[in-house]
Every structure is written in structure tokens, then in C-alpha cells.
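Below is one structure, written out as C-alpha cells; the observations come after it.
Of the protein chains in this complex, one is absent; all others appear in place.
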Amino acid sequence: METFSDGVFAIAATLLVLEIGIDESSRDVGRDLLDLWPSYLAYATTFMTIGIIWINHHHTVSLMVRVDRTFLFVNNLLLMVIAFLPFPTRIVAQHLNDDGARAATLAYAATLVVTAVIHQVYWQYARRGRRLIAPGVPDSALRGVDLAYLPGVPMYGAVLVVAFFSPLTAIFLTFAIAAFYLPSAALFER
Amino acid sequence: METFSDGVFAIAATLLVLEIGIDESSRDVGRDLLDLWPSYLAYATTFMTIGIIWINHHHTVSLMVRVDRTFLFVNNLLLMVIAFLPFPTRIVAQHLNDDGARAATLAYAATLVVTAVIHQVYWQYARRGRRLIAPGVPDSALRGVDLAYLPGVPMYGAVLVVAFFSPLTAIFLTFAIAAFYLPSAALFER
Amino acid sequence: METFSDGVFAIAATLLVLEIGIDESSRDVGRDLLDLWPSYLAYATTFMTIGIIWINHHHTVSLMVRVDRTFLFVNNLLLMVIAFLPFPTRIVAQHLNDDGARAATLAYAATLVVTAVIHQVYWQYARRGRRLIAPGVPDSALRGVDLAYLPGVPMYGAVLVVAFFSPLTAIFLTFAIAAFYLPSAALFER
Partner (left out) sequence: METFSDGVFAIAATLLVLEIGIDESSRDVGRDLLDLWPSYLAYATTFMTIGIIWINHHHTVSLMVRVDRTFLFVNNLLLMVIAFLPFPTRIVAQHLNDDGARAATLAYAATLVVTAVIHQVYWQYARRGRRLIAPGVPDSALRGVDLAYLPGVPMYGAVLVVAFFSPLTAIFLTFAIAAFYLPSAALFER
């Protein structure tokens, strides 16, 4: 399961760059490159967000001793939304500067909310009654993951609300969440 | 063999997202995103279908003790049709809403039938007379895989027939097959 | 070295499908799908060719006990031409049916000749005086690889010559070479 999952994470993150581009017939390459800043911002935000989810996924799998059919189904749903992220990222990159900014950012934030919900279901299913958890793992380790997963849905829910009023603020907020959580998620991996 | 195979499965699944997109000059991003529902449906259907085949592939390889040249040839054919799936998926995504729906869905279903046939040949070649099977594997495990592989060709054959009359029904049927078989295929992996 | 190499092989093979496509505004999807046969032929030919090279690469690496800087440089050159193959494949797919067929097929065959030459250099460098070969490997194993590598350059050289006169024959010849060599290359892996 891990090879396939790791592959999907790495490929989804690396495919993001394909969404960035300028017109081949561009007359002012320098200016067009600067005008692409929404693409760069969307790229960095999603890349770091995938990085966080990957680190969390890796850590939780290391706590498990077995999987069952429901869990594998949920894991596949999780990979399906991760692999989908390059699409709303491109929509944001293309429309953060125009009339479509609100719709684009709402689609982006909604995808992140769905991702956070599935990731929470993924963890709670494995953790409830220690269903899939290895015997040697202390309860404190489970509570540590609980705390790390707790803010996911409300945070991205807040991004969704902000997106209604200010698309740009919503993207910066997502960026800040990723920049803040990336090193703390990384802590698990020590 | 497994590294290469796993890589092809993960990459084919993740490349599917590249087939989804709206016109960069879109005037109504929100509406265009909703109109893309055939793309989302095709994406989810193929992603889950690749997930099933991957789990089955992984399980059968774990039962084998050796491979031979014919088997590697068949395995390569299987990877070739798996890696091909993003193409008919995109055709369905682009044309499920227009006059091309029948041709697109027939091409999609035909690819799945070919995949199921090659996957069946792949398994029967390894299993007949326990040609490639490890000595310790009980016959009951082989019969379990037989049962799991049995419905593949007739099911996707039925999808092909349905595609003549109702493309949309055919796609929903493929989706239902994947959603139903994904957790049961996952059972092997325990 | 193997992780990186395996990744490049699997990704290059799977990216080939991105080169196949019909116009989104197609009026006759069924006919357009049939007219794409040069794409299907080019896809299958290159996919199987990459499969052969991967199997050979894997086998030769398994015979080595160490690598040196020159070898790694050559290995990187080999990966660079493998990762390049999707490009001439697409050119053939686009132009096998029009006036550009000869130029496209020559570019394709030339890339295969370069690949075969680099692959031969890769093997001869490792093998000469058993420079990188593990002590336990018998000379007969080395001669087996010699024989397998011998026809590469002349065969693809012949394809290059045929491409001048009949592009379509050249592609079918490449396909036949791959279909013939894939199972015999696979023999190494037993």
C-alpha cells in the first residue's frame, strides 16, 4: 500500500509545475513571467500542503499493524482527492487575477475541506478502539495524532468562508497554514 | 518487476487529473466547473478501477515463486493497457455530453474489456498446473483469486453492451463496479 | 541508482499516453478514434521498447558489484535518451499519415540508434576486464549479455535505413523487434 501511496503523493506534487506556463508567442517574456505570480503562489501552496499530508499519512501508517477492506477503500479515496489537487490549483493559478477568482478559490478550498474530512475519517477509522493500531503504540502517540488532525477541517473550512469575501486572502491563508504546519507535521518523522 | 509495475499503476492513476481542464479564457468559472461533471465522474471511475487492478496484481504476484518469459510478456501487455487508460478516460470526459458520447463510451468499455481479458490470461497462465505458484500457497487461495477474476470479462462486456444504448448508464455502471469491488479486492491484502 | 533509474523508465513509459489525443471539438469521435491508429502503433512500439531496455538494464545492474564516475555518467546519458523517447514517439504519431512521415520516422529511428549505442557503451564499459562485475558472476553470463546486446545497433540502424524508403515499414519493423525481443530479454529475469 505504501509504494502506491508514496508514488501518488510524489507524482501529484511534481505534476503541479505542468500547470504553469506563458503563451509561446509572448512578446514580453519578462513581464509575462512576473504576471504569473498567482501560478507561483498556487504552486508553492499546494506543494507544501501535499508535503504535510504525505508526512502525516506516513506517520499514521507506521502506527498500524494491519489494514482492512474499509480502510483500504478510504485510503484510496484519500489518494483520489490528493491526485485531484493539481486541477483546482491550476484553476486558481489561471483566475486569481480575474472575475473568476471567487469561484476558483471556492473550488480550491472545497477540495481541501473534502481532503481534510477524508483524512480525518481515515485516521478515526484506524484509531477507534485501536482497530488497526499496533499493540506497542502508546495511547499518548494516538492523542498526539488526534491533536495534529483536529484543526484540519475547521481551518480549511475557514479558508472556504474567507474565499467568499477575498480570494487572495484565502490563498495566502492556505499558504500560511502549510508553512506553519509543515515543520510541525515533520516532527512526527523523527 | 514489481517496482516498474507499481510505478506504472501509480503514474497512470495520477496522470488522469491532467485530462481535466477548463478554457483559460472562461468567462463564468463557476458554471464551467459545474459543467465539467463528466470529467469528475470519468476521473473517479478510472482512478478506482486502476486501484482495484493494482490490488489484484499485487496479491497475485505475492503468490508466485518465479516468472518466465511468456509471463513477463503478458505482464508488459497488461501494464501497456493500464498506462493507456488515461486516453479513453479523457475521450469520455470530453464527449459524454455531446454527440460523441456513444463512440467515446464504447472506446472506454472496449479498453476495459481488453484489460480484463489480459488480466485473466495473466492469472490463468501463472495458475494452470501451478506453473509459477509458490509451493506453500494452498489451492483454496488460488480458487479465491479465480472467483475474484471470474466476473471481470463478463462485467465489462456488459458495460460495452450498455454503452450502445446509454453511454451515461455505462459509465455509472463502471463506477458502481469499481466502488463495489474496490473494498473486496482490498480483502486480499490483509 | 536503481530507484532513480527505475523511476525514469516507468515514468517515460507511462507519459507516452499523454501524446495521444483527438480534437476536443471533434464532430465524429468514432472516426477520429480510428484515424488515430498511428498513435496507437507508436504508443505500443515505444512502450514495449522501453520495457526491453528496462529489463536489460535491470539484469546488467544485478551483475555489477560497484559503479564508478564514468559509469554513472554513461548511465545518466542512457536515462536522458530513454526519458526523451516520448518526444519522437509523438512526432511519429502526428505525422505517420502525412508529408512529414519520413522526417518523423528518421528522427524516431535515430533516437533508437543513439539509445542502442549508449546502451552498448554502458555495457562494454562495465564488462571490459570485468571492470564493475561481481566476482561470482561466470563468464558465460557475460557472454549471454554480449549476445543479447549485439544486434541492438545494427537492428535499429536497419530501421533507420528502412525509414528513408518506407516510414510505415520502419515503424512496423521496430514493433516486430520489440515484440520479438521482449520475451527473450525477459529471460534474464528468471
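Per-chain numbering from 1; labels A, B and C assigned in written order.
Here is the rule we go by: contacts are C-beta pairs under 8 Å (C-beta built on N, C-alpha and C of every residue); 3 or more make two chains touch, one makes a residue touch a chain.
Being a predicted model, the structure only gives us computed values, none of them experimental.
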| item | value |
| --- | --- |
| Shown chains that the omitted chain touches within the full complex | A, C |
| Residue among C:87, C:125 or C:175 that touches the chain left out of view | C:87 |
| Hidden-chain contact residue, picked from the options A:18, A:134, A:150 or A:176 | A:18 |
| Listed residues C:8, C:48 or C:159, member touching the removed chain | C:8 |
| Contact footprint on chain A, counting only the chain that is left out | 3, 6-7, 9-11, 13-18, 20-22, 24, 26-30, 33, 43-44, 47-48, 51, 54-55, 182-184, 186-187, 189-190 |
| Absent-chain interface as seen on chain C, which is shown | 1, 3-4, 7-8, 11-12, 15, 18, 66-73, 76, 79-80, 83-87, 90-91, 94-95, 99-100, 102-104, 106-107 |
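FYI, only the chains that are shown with their structure count from here on.
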| item | value |
| --- | --- |
| Common touching chains of chain C and chain B | none |
| Angle of rotation relating chain A to chain B [CA atoms, steps of 5 degrees] | 90 |
| CA centroid of chain A to CA centroid of chain C, Å | 36 |
| Residues of chain A whose C-beta touches two or more other chains | none |
